[in-house]
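One structure follows; several queries about it will come next.
What you see is the complex with one protein chain gone and the rest in place.
Order as written gives the chain letters A, B, C, D and E; numbering starts at 1 within each chain.
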Amino acid sequence: MSNWLKSLQTDTPQEGYELAISLARKGVAYTQPNAEVREKLRPEYAENPDSLTFASQVIAIHFQTVAQANDYWKK
Amino acid sequence: MSNWLKSLQTDTPQEGYELAISLARKGVAYTQPNAEVREKLRPEYAENPDSLTFASQVIAIHFQTVAQANDYWKK
Amino acid sequence: MSNWLKSLQTDTPQEGYELAISLARKGVAYTQPNAEVREKLRPEYAENPDSLTFASQVIAIHFQTVAQANDYWKK
Amino acid sequence: MSNWLKSLQTDTPQEGYELAISLARKGVAYTQPNAEVREKLRPEYAENPDSLTFASQVIAIHFQTVAQANDYWKK
Amino acid sequence: MSNWLKSLQTDTPQEGYELAISLARKGVAYTQPNAEVREKLRPEYAENPDSLTFASQVIAIHFQTVAQANDYWKK
Partner (left out) sequence: MSNWLKSLQTDTPQEGYELAISLARKGVAYTQPNAEVREKLRPEYAENPDSLTFASQVIAIHFQTVAQANDYWKK
């Protein structure tokens, strides 16, 4: 894969949250590199409440990392 | 999405907990952006005990982040 | 909801553990605000070993937060 | 419940691990206070590999807390 | 059980990883102390992808603890 992650620093908490989403999706993309297959699976989880919660959970774990990397945007 | 997350700082632990709930829900909303679909799924998880525990778990993960960002509201 | 979370500080580790239980339950209550429905679901998870482990897991995550907030009651 | 958790400090890492096990079990006991019911459920999870991994996971989360509380028994 | 955990300090990150594996397995062994039963369950999870991911997850949680205990083997 090309250079997709240059820094964990973001200007705002919301950009940090969106970075966490990217990090979560990359974990899926590295495991299933075929974008067509991933696209095909989307309806299966996007309408399943537990799958959505699970996606949200992985984002939450990455958001911990990104928030810490930015000292919680305190300053 | 519009600017929905301006800061992780809150005045009280309870507001911090409620922010954690918002963060958990946003993870679902980014994955399933169709609000109508999300609404349709609600009864499915809101009456399933494990789904409720799962929702509570994601809140717990975000609450760790928010609590840390606020130095646990110690002062 | 009324003011239910005033502080993460507790006098003893056990009170901290019990606060973690409250935090875990609140995550369920915010997601399913109908107390009657929650009561109805109780037998379903209270006799299911994995559901019980899951409940215990969410408590464990919150206990990490509460313990940190209290500097592990070291002093 | 009586006073069952007086401190997170232990003399050795192994005692810390065993405290983590107690903390994980207490989470179950608070959720299902009937010891007879818990006993009845034991064969169901004790012979299910994923249930055992799940139990081990909750122990792992608590062990993080206990290890931190003891500064990893470095000294 | 005998004295199986004397320290969280290891010489190398790889030994730390292997200690994390031991910690994860001990969580199973404390919950199902019968080694014969555990052996019988092995084929059931060792050929199930989600069970393997689950085992890997518990290792990951313990590796966080062990890595922290060793200050990430920075020096």
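Operating definition for what follows: a contact is a pair of C-beta atoms (placed from the backbone, for glycine too) under 8 Å apart; a residue touches a chain by one contact, two chains touch by 3 or more.
Nothing here was measured: the structure is a model prediction, and the numbers come from that model.
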List the neighbours, among the chains on screen, of the chain that has been left out.
A, E
Can you list where chain A touches the absent chain?
3-9, 23-28, 30-32, 37-38, 41-42, 44-45, 48, 50-51, 54-55, 57-58, 61-62, 64-65, 68-69
What residue numbers in chain E mark contact with the hidden partner chain?
12-14, 17-18, 21, 45-50, 52-57, 59-61, 63-64, 67-68, 72-74
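Heads up, the rule we're going with is that only the chains that are shown with their structure count from here on.
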Listed by label, which chains are in contact with chain C and with chain D?
none
Can you name the chain that lies farthest from chain A, using the mean of each chain's Cα atoms as its centre?
D
From the C-alpha centre of chain C to that of chain E, how far is it in Å?
27
Mind checking the centre-to-centre distance between chain B and chain E? Centres are C-alpha means, answer in whole Å.
31
Residues of chain E that touch two or more other chains sit at none
Taking the touch definition from the header, please name the shape of the chain graph: line, ring, star, complete or other.
line
Could you run through all the chain pairs that touch each other?
A-B, B-C, C-D, D-E
